[in-house]
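My structure is below; once you've seen it, I'll send some questions.
With one protein chain removed, the remaining protein chains of the complex are shown where they sit.
Order of writing sets the labels: A, B and C. Residues in every chain begin at 1.
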Amino acid sequence: MNQIPISGLFLGGLTSYAAAGLFGLSAHRYRRATRIVFCAFTCLGALLEGIASLAALLNASATLISIPSGIPFLQYTFRLDPVSSYFNLAFAVVSLAVSVYSLGYLDGFDVRKPLGIFCFFYSLLLVSLTAVFTANNAFLFLIAWEVMAVSAYFLVCFDHERDENKSAGNLFFVMSHVGTGALMAGFLLLGTWAGSLDFSAFHLAGAALTPIRQGSLFLLFFFGFGVKAGMIPVHIWLPAAHPAAPGNVSALMSAILIKTGIYGIIRISFDFLGLPPLWCGLLVLAAGTASAILGVLYALIEPDLKRMLAYSTIENAGIILMALGGSMVFRSYGRPALAAVALVACLFHIFNHAVFKSLLFLSAGAVVHATGSRNLERMGGLIRPMPLTALCFLVGAIAISGLPPLNGFVSEWLTYQALLGGFGSTLSLTRIVFPVAGSLLALTGALAAACFVRAFGIGFLALPRSPQAGHAHEAHPAMLAGMGMLALLCIGLGLGATVCLPILDPLTNQLLGVGMSGNLVVHGGLALSPGSPTGGTVAPAGIAGALILLALVPWALCAIWWRRGRKIPGPAWDCGLPGLTEYNEFTATAFSKPLRMIFAALYQPRREIQTEFEVSAYYPTSVRFESEVAPAFETHFYSPLVERIMARASRFRTIQAGGIHAYLAYIFITLVVLLVFGVRS
Amino acid sequence: MILLWLLLIPFAAGPLAFFLRRRPLMEAVNLAAFAVVACLAAALGIRVLQSGPVSLWDGFLYADALSALIVLLTAFVALVCSIYAVGYFRHDEQYTFFNENKEVVAEIAVFKLRKYYSLAPLFVFSMLLVALANNLGILWVAIEASTLVSVFLVTFYGRKTSLEAAWKYAIIGGVGLSMALFGTILTYYAAHRIEGTETLAGLNWSVLVQNAARLDKTTMRLAFILILLGYGTKAGIAPMHTWKPDAYSEAPVPVAAMLAAGVLNCALYGLIRFYILTAKCLGPQFGSQLLIVFGLLSMGVAVPFILVQKSFRRLLAYSSIDHAGIMVLALGFGGPLGALGLFLHMTFHSITKPLLFFCAGNIQQQMKTDLFRKAKGGLIHSMPWSGAGILLGTLAVTGSPPFSLFQSEFTILRAAFGRGYLPAILSVSFLVAIFSGFLVHISNLVLGPDPGLPSGESCKWKKSSVIGLATVIVVLGFWIPAPLFSLIRSAADIVVIGR
Amino acid sequence: MYFIYDPQFGNTMITLMAALVLVLQIATVGQRGLITTIRMFALQSFFLASIACTIAFFNQAGHLYIAALLTLVLKAMVLPYLLERTVDRVGIRKEIEPLINVPLSLLISGCLTLVGYVVAESFYHPEETSARSALGHNTLAVAISLFLIGFFIMLNRRKALTQVLGLLSMENGLFLAAISLTYGMPLVVELGVFFDVIVAVMVLGILAYRIGETFDSMDVGKLRSLRG
Partner (left out) sequence: MTETLAKSGFQLLLLLLVAPLVSGVIRTLKARLQTRRGPDILQPYRDLVKLLRKGMVIPDTASWIFPAAPYVVFVTAALVGLMTPMTATDAPLSLFGGVLAVVYLLALGRFFLALSGLDTGSSFGGLGSSREMTISAIAEPAMMLAIFAVALGANSTNLSEMARSAVSQSWRFLAPSQMLAFAALFIVVIAETGRIPVDNPATHLELTMIHEAMILEYSGPYLALIEWGASIKQLVLMTLLVNTFFPFGLSSGWSVSELGAGLFFYLLKLLLLSCCIVLVETTNAKMRLFRVPELLAVAFILGALALISTFLF
């Protein structure tokens, strides 16, 4: 592998991302040509990045790339160590698919929209994401981090004519900046203590610190990165911002941008801090569990398809954090092998989520483009006009629900195994945490399945619920190609998990000092096991094969007994009304109604029914039904907080009430105080 | 000689413009003068870099790297402001902004233009004198002169509110400068027991700094307090900042930009010169503690006003208070990093703020208001350049990378964390809060649905100054010219080493 | 006339006049009539000029005579004249009630004098018992008090012109400090300062006049339209 010029490929990738943006700016005049050149360059960049990262990952050693910059104290230093390369690989894969998709997606852009600006910020996002994953010093990292936020902000605000998008962008940027503030403080503290801002100087720098310093650093970083990771309770920007962005961008944001937060947490807790205190791992586990369960609960009741996917992103970030927290706890207990299982679960789920969430967002983008609405209640029946998009969405839905034999199942299975192992290998009360987390993960998984049954069932099946949905058309071939790549990857990563997982070996080696693939892949590469073959195995490919073979049985049964040709199409049962219309259909709101009632304490649903009638209440002339669910964190924490701050600020403004005498008095008092207290030492 | 020309050209340009009377001529005189001054400033910078401090008339005028940097920034700001002013005042004249009664009175217009075009060079002259005067007394005189000139410029529109603003500016500035003068007198007193300081040179900074260790300590404490409050008033450090929002929002935009990017630097320059003396005399502890407290106070005071703000011109003023606080904080944190951060910040701020003011001015002229409420939103549709410019400027001024203010703020924060955790954490949180308020206000102003206004960017002068500045800001984000950086570094060395 | 050359006499005279200057300043705090206030300022400036002359005489500091002359002409004559003319033209003679009532104001002035002495105390170096440092010590206290009380007048009074007068008396404090501590600043600086003071007063006078014209009142406390 040494003959592959990793640094050249890496820089080539970055350059072609950047070139894409600069070419994109010319979209003003040459819309069509720009689109093609732009997508070609981003694809090229993604390919180069992907190859470079894969090579670096297989190399299992760090590649350092350094370019001088025109700014004092700054060197553009990138390091492709296994962790960075892994994240960059996931990113490259997603960005390749999204770039292919964009070729078609941008074709359907409103001509009045400044395509050039879009291309520019899109490629800026690509460049900055790459830089975030590979930056090797804190200064560069923070610059890349903020550039990422800036470009994401403009992409979220791209459709700023709608007020909600604008405020979504603002919310995103403000939250992100609050996080960045914490990160900046964290990095500078760490830099002060470590004596340098280089990531290589940070390596295990935390090990020498007192537990209090370690803990406070961890909290700063955890908060800062948690905001980006979409962790509850600092997630509120995510369900606002991801739907507001154009389809391809929201795919990128949900699949990759939130992973930068996870990347940061991994970097911090395994690389920089040495061995953080036990409570850090438990905190991550708890935050992950809360995010997973609350995320999916909010996803369940969301009528907006893209918002629903955004909430599901929170859920998956939670699952990733659960595995990560488990790994940290095991590490604290000195169980590297178990920690490695949890870490592998976490890392694999990161990749998987990147793949299926981008797939789902891309399909959602195609659907929104075709129907002009994000509301599930306005879709329906899309499987007929857009069969391939529907198929892609279905694959994504199965994968994200963690159903075998696709990739989501494998990573969730590993997570369960790690949590199960945690019970036996930790002490006292800590051990009860794991089964509880496991059972909540089970609830999350089941609710996620319900959620995606609802999304696919209401959105794609049965009758169209609006004229636009009825007149929908299949997506552009390029869009289908992009989605198809990801769908195949979902299947491939699931069935070929035993082949893929050994790639994670360098990562566990780097972070924990143990390689896992020997224990993880058993029975000649057929099955996976959590460290010991007796502890349970799973063979996704075997399951898939068995499912296909077993399908012969019902086929044979039908072939034996059933006389062919007796399939009569007929109307579905319409309760005796004249014909089934979209009004008879079960709605998305109704679908989640039982859960809304069961979890009423969380949702605090409010509903209002107004019936107008003339003769008697049994013969209403019109019924107006309104139902609303209050997002708990927004209504109970953030809104009062912002109101409080604003009220305080307003009150504070009375110091500048216009009277010059007051102004003079401020100076006077300051002067007198300083004279009295300052002169005498 | 270069020093003399630097002062003479703007000094002569004022009266010349006054007598020329005709608008194109006045514009030409201003532009030419400031262009020459900018070239001279650049030349001075190079000369100082190559061959050390330059002085004239027995060290009456003296330029080391610190002065050269201030001169360069002032000249740059003056040049861009004069370019912008052409378009700005032409627009004012065209739409009869000069007279509230909407009576088109040509004489009033000419009178007002004469006022601006003759006072602006004098304003610049006084600012250049601040940087070039070696004598601390002359420095004071020059700052006072700049105040007086700018008071007239603040009353430019003659509205009730501009009178009010001018009064507050003049009175508070006057009080502040009295304190500064007191401090200067005390410094002279602290030094005058030392041999060879009884003459005029006794107030020369270059002389004082060599004898700084022998200055009377108690006197220097008192002097520094008074200087801090005095020049702090001029720089707009809380709680002496109260004139700033009024003056910045009432002055014509080019003047406001010069106040924010020129006078601020000059006032800080005075403070820095005294700080060097104090630090050498009393050790860094005393001065920096005070500076940190006042810096944090300024940043903190700016927060609520930026969060809840009705007018975008005042928003910029509070941002200027915030930045004055940051720079004072940087001076207080001290050390090589702090000083370097200070001058980087000063440089970048002086380039970024005018852009914001120009865009705000364009918007104000187009919308005939500076209130967010009345300007509504969606300005990007009718004014794509100014809208994009103010958005870019907002990101830059709030310290978002890749723009260069992030680099300086990062450097300053590095110094901060090296020194103590509480001020550092506080300043980070203030920065975040200010960013939030600023961004939400400006994005609501710029983005949004198209209100269907006619395009408002026909003037080449206004547009070119906005685009030019924006380009400079973007370029500086990625590349700082080596000579500029070494000038900044030598200026920082002066603060650290004292020479 | 021998005693005239006795430095002791000079010191006493200076201290006396400084005390008078201080008393005049405190009296200004309690004063309501505009014209009276201006005249008291003129008188104060006159005493200052005398102090400057005395110091110049006893210490052979020739350039202080120039400063004394300038003070006499400008601060004791020209400025009061200009200000009185402004008062006449605006036609408002009475100060309205100050923000803090007179007895309390006087009390605060007393406290400020105390602050002045406390600050000046720290400058007192017992080991240097030369006449000059003692003089410096006493007059510095007065100067600081003048400065602070002038400041207090500015924030206590509502009229634009009284604020200008407060500012001017602050400058008087500075002048006192300058002449008594250091026998004045270098001449160039001194001239510059004077020039600035004159221009400042003219600027403020013009502003005050325009405020009076525009708002039909000289009450700067009413200028409150710029806020927030």
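Observations
Here is the rule we go by: a residue touches a chain if its C-beta (ideal position, glycine included) is under 8 Å from a C-beta of that chain, and two chains touch if they have at least 3 such contacts.
This one's a predicted model, so the numbers in the text were calculated from it and none came from an experiment.
For the chain that does not appear, the touching partners among the shown chains are A. Residue in contact with the omitted chain (choice from A:L204, A:A286, A:A337 or A:L403): A:L403.
Per the touch definition above, the residue from A:L526, A:V623, A:L641 or A:I669 contacting the chain not shown is A:L526. Of the listed positions A:A551, A:V623 or A:A657, the one in contact with the omitted chain in the full complex is A:A551. Only one residue in the set A:L22, A:A201, A:L461 or A:A630 touches the chain that does not appear here, and it is A:L461. Which of A:V150, A:V538 or A:V629 touches the hidden chain is settled by the complete complex: it is A:V538. Interface residues of subunit A facing the missing partner chain: 381, 383-384, 398, 401-404, 409, 412-413, 416-417, 420, 423-424, 431-432, 435-436, 438-443, 445-447, 449-450, 452-454, 456-458, 461-463, 523, 526-527, 534-539, 542-543, 546-547, 550-551, 553-555, 557-558, 560-563, 566-575, 580, 584-587, 590-595, 597-598.
Convention: only the chains that are shown with their structure count from here on.
Set side by side, A-C and A-B show the greater C-beta contact count at A-B. Farthest from subunit C in terms of Cα centroid separation is A. Between subunit B and subunit C the centroid-to-centroid distance comes to 31 Å (mean Cα coordinates, whole Å). Rounded to whole angstrom units, the spacing between the C-alpha centres of subunit A and subunit C is 70. Between subunit A and subunit B the centroid-to-centroid distance comes to 44 Å (mean Cα coordinates, whole Å).
Among the residues of subunit A, those in touch with two or more other chains are 653, 656, 660, 664, 667, 671, 675, 679. Along subunit C, residues 119, 122, 151, 154, 163, 220, 223, 225-226, 228 each make contact with two or more other chains. Contact residues of subunit B toward subunit C in the complex are 135, 137-138, 140-141, 144-145, 148, 151-152, 155, 160-161, 163-168, 170-171, 174-175, 178, 181-182, 184-186, 188-189, 192, 199-200, 202-203, 218-219, 222, 245-246, 249-250, 305, 308-311, 314.
Subunit B contributes residues 167-168, 171-172, 175-176, 179, 218, 221-222, 225-226, 229, 233, 239-240, 242-243, 245, 286, 290, 301, 303-305, 307-308, 340, 344, 378, 380, 395, 400-402, 404, 406-407, 410-411, 413-414, 416-418, 421, 424-425, 428-429, 431-432, 435-436, 439-440, 443-444, 447-450, 477-480, 485 to its touches with subunit A in the complex.
By the touch rule above, subunit A contacts subunit C in their complex via residues 653, 656-661, 664-665, 667-668, 671-672, 675-676, 679-680.
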